[in-house]
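Reading through the structure tokens given below for one structure.
All protein chains but one are shown at their positions in the complex.
Up next is chain A:
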């Protein structure tokens, strides 16, 4: 199997799927759908392979998901990410990356430029730097990289990897601040655990993208098989 920086296509694909499922967690919670699609099970399984330190938090999410009514999840989700009053954990990058409390800032356009340069456009009426969309973009880049690797298109694979590095280290650098806000304001264990999971997974991803960064929670990427 082809590899980039010692990562196999499968490993990269797994990471892409982790990004995707984490993105799904930042949409309005739909308990039935999440359970039917085994969202937490899948995420847990992937993280155990890619980032075991983050996987434990998914267990907590799973327990909380089963225990809570959908409405309780929705109330918490709304207060954190939607409003309508004091938006506790604004899910938009520009709020953290720029000095003004505004969406659609310069950094938002920079995010959109990433998407467009990758041949993508927004298919949802939200600012492009919503956390769910950024995570989905990372998923896209990972899966594209894995596919290119599989077909032996190393040039594309390396380009997709470089984009991941650029995007994650610059446009997504607000994730720890978002996680902090969620931790401080969430009423349910589900969202507190999601914040922990996201932060840990992001840390681990950063370590992968920049081997010079070695967070305390770092797991060797080659534990993936």
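Keep in mind that, in the parts below, a contact is a pair of C-beta atoms (placed from the backbone, for glycine too) under 8 Å apart; a residue touches a chain by one contact, two chains touch by 3 or more; residues count from 1.
To be clear about the criterion, contacts and distances are computed from a predicted model.
Visitor: What protein name does the UniProt record of the undisplayed chain give, "ATP phosphoribosyltransferase", "Tat (Twin-arginine translocation) pathway signal sequence", "Putative spermidine/putrescine transport system permease protein" or "Branched-chain amino acid ABC transporter"?
Guide: Looking only at the record, the undisplayed chain corresponds to "Tat (Twin-arginine translocation) pathway signal sequence".
Visitor: Would you indicate which residue among A:68, A:97, A:133 or A:194 is in contact with the undisplayed chain?
Guide: Of the candidates A:68, A:97, A:133 or A:194, A:133 is in touch with the missing chain.
Visitor: Considering the whole complex, not just the chains shown, which residues of chain A touch the missing one?
Guide: Touch set of chain A with respect to the missing chain: 9, 13, 16-17, 20-21, 23-24, 27-28, 30, 33-34, 37, 39, 42, 46, 71, 74-75, 77-78, 81-87, 90, 92, 95, 100-105, 108-109, 112-113, 115-116, 119-127, 130, 132-133, 136-137, 139-140, 143-144, 146-147, 150.
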